[in-house]
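Note that one protein chain of the assembly has been removed; the remaining protein chains are unaltered in position.
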Amino acid sequence: MPTIHKYEDISQIDREAKRDLIDRHSPFITVKGEAKKGEILEVHVQLGQEYTHPDDFDHYIESITLFDGETKLAMTTFVPGTFGNEKSHAQVTFFIRPMKKKLNLIAHGYCTKHGIWESTPVEVEVAE
Amino acid sequence: MPTIHKYEDISQIDREAKRDLIDRHSPFITVKGEAKKGEILEVHVQLGQEYTHPDDFDHYIESITLFDGETKLAMTTFVPGTFGNEKSHAQVTFFIRPMKKKLNLIAHGYCTKHGIWESTPVEVEVAE
Amino acid sequence: MPTIHKYEDISQIDREAKRDLIDRHSPFITVKGEAKKGEILEVHVQLGQEYTHPDDFDHYIESITLFDGETKLAMTTFVPGTFGNEKSHAQVTFFIRPMKKKLNLIAHGYCTKHGIWESTPVEVEVAE
Partner (left out) sequence: MPTIHKYEDISQIDREAKRDLIDRHSPFITVKGEAKKGEILEVHVQLGQEYTHPDDFDHYIESITLFDGETKLAMTTFVPGTFGNEKSHAQVTFFIRPMKKKLNLIAHGYCTKHGIWESTPVEVEVAE
């Protein structure tokens, strides 16, 4: 408490409303290209793959935070209206520079009505 | 992952280093006076009661966040040096206005080396 | 642009609506007690002295930031509803530890409709 809602595979869930709830709040991490030690790496984080989330004044995605394991790497905060007050995939592209052999990327999204949602972790092998 | 470290009663822990680790990172919530519906309520959050935490450039308390249940009420971010680069209890006093019968206050502290730490929840009865 | 609105002495302003606009957005800094080098100092920042500001979903105070000269010391972010969705003085008490002879405290408030507002600076002599 606050609950850290974890992603569940929505293909295993029968009820449409629940699939929508989980998908639209869950952060999905996409790493662009190959990670190389000491080089800038592009990491896109988007909430929802199939379902979009409201961007209403009283119900919106307030932030997306990127962690490597326990360590916060960057955090982006939004306002209601960043996405035009229309249903959207809240998203941001972070840029990081890995200096070690492996990253364990994980993201949190925060919804002003439904709290904190955690992505599945993404292990990234970093080439020397 | 990231781990949400939960407060443990340190009087039950033998090892000094572990007591220190847990206490210095754990947020303690103090509500000042009686909570009354529609009136401003002062809520102090402090990290550590017995042990202080470094405020070093590479190891400091970066933020304190206050929740009511799942809902983020306010968040304060610090820089290394807010507390003079000396061992300190990172702290802040928030002001909120309760409009319902019960609050379930809970706080997170974030340490740049040791991640997220959660207070014990504080139930607050709000007088009409 | 964005404009940094500076505080104007509202006693010199005739129009009530303008006095209200300026006062309710302007941060006022109050230092508690005497500042001593190496000791924790309590710094209260409140928006508005005579006029309160809405805490509506589409119009609220989103943050208060405290600077010492050019240096950000701490920042507190709010959500619509931190102050019960009623007209309020958004406020927070920061704790800092001065390590030099003089502080030049200044605060910014950010309103989601009316942008950034700057307090008058407060010079603080720090006793050895």
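As written, the chains take the letters A, B and C, and residue 1 is the first residue of each chain.
We adopt the following convention: contacts are C-beta pairs under 8 Å (C-beta built on N, C-alpha and C of every residue); 3 or more make two chains touch, one makes a residue touch a chain.
It should be emphasised that the depicted structure is a prediction, and the values quoted were computed from it without experimental measurement.
Within the whole complex, the absent chain has one touching residue among A:Leu21, A:Val92, A:Leu105 or A:Val124, and that is A:Val92. Per the touch definition above, the residue from A:Ile10, A:Val31 or A:Ala74 contacting the chain not shown is A:Ala74.
Taking the whole complex into account, chain B touches the unshown chain at residues 57-58, 62, 77, 79-80, 112.
Considering the complete assembly, chain A touches the hidden chain via residues 38, 40, 55, 71-79, 81-86, 88, 91-99.
The set of chain C residues touching the chain not shown comprises 1-4, 62, 67, 69-72, 104, 106, 110, 112, 114-116, 121.
FYI, only the chains that are shown with their structure count from here on.
Mean C-alpha position of chain A lies 25 Å from that of chain B. Chain A and chain C, compared by their mean Cα positions, are separated by 33 Å.
Across the assembly, chain C contributes residues 77, 79 that each touch 2 or more other chains.
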